[in-house]
Each structure stands twice: as C-alpha cells, then as structure tokens.
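Take a look at the structure below.
This view holds just a subset of the chains, kept in their places.
Labels run A and B following the written order; every chain starts at residue 1.
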Amino acid sequence: MPYVTVKMLEGRTDEQKQELCKRVTEAVSETTGAPLGNVHVIIEEMKKSDHSVGGIRSSDK
Amino acid sequence: MPYVTVKMLEGRTDEQKQELCKRVTEAVSETTGAPLGNVHVIIEEMKKSDHSVGGIRSSDK
C-alpha cells in the first residue's frame, strides 16, 4: 500500500511499461512518504473498442 | 469526468459495444449535467470462468 492502477489503451512497449512502473512508484513514494517497497502498481490495458469519450469509441475515430 | 466502467461477460458484438457507449454517455450526461464530452466509458469484459454469483461460476452453470 499504496496501490496504483493505470488504465490505458493497449500498444505500449515492454520497456515503456517497465519505465512506467518505476517512475510512478518513485512519484508516489516521494510525495506520500510511503516506502518504495510498499508501492504496488497494476497496469490495465484497454482495447480501442472498449473505450469511449463523449460517446465515441477510440476505435470509431 | 464522470468515469463509467461497465463490467460484463464477454460475447457482445462490436455494434452492441458502440451503442452501449453512446447510450450510457447520454444517460450520464442528461442526469448529472456533465457535458457529453466529459463522460468517459470503459468496458471490461469477463470470462465465464472468472465470474460467480452465490459461489457458482457462470462457466459451471
């Protein structure tokens, strides 16, 4: 704890995911005081067909 | 914002998903006053083997 969930469209590289977990963990630890080892990050990828803004799906743009 | 997540069993067609995003966005905008463009919808599909009610999985019925 803290637990961080990042929901984003699929398509990032493995390196981007690796760096995302590292940098988000540092950001949370440095601003909340939680030890690095206590910060859990979960990435949840979305398909374009399963995401919309303003009623229009990312896959329909 | 508002952010809407719809968790449902997998199996709907692409057209159903398209219509779902549109209609849910309208329903949220019209009842909360949030502009259409501010409403985000995310669909999360579940496998039957990963969902249960009363301890019995959808895949075991």
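Please note the rule applied: contacts are C-beta pairs under 8 Å (C-beta built on N, C-alpha and C of every residue); 3 or more make two chains touch, one makes a residue touch a chain.
All values derive from a computational prediction rather than experimental measurement.
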Identical protein chains across the whole complex (2 displayed): 6
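Everything that follows uses one rule, which is that only the chains that are shown with their structure count from here on.
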Rounded Å distance, subunit A centre to subunit B centre (Cα mean): 20
Residues of subunit A that touch subunit B when the two form their complex: 7, 46, 49-57, 59-60
Residues of subunit B that touch subunit A when the two form their complex: 14, 17-18, 21-22, 25-26, 36-45
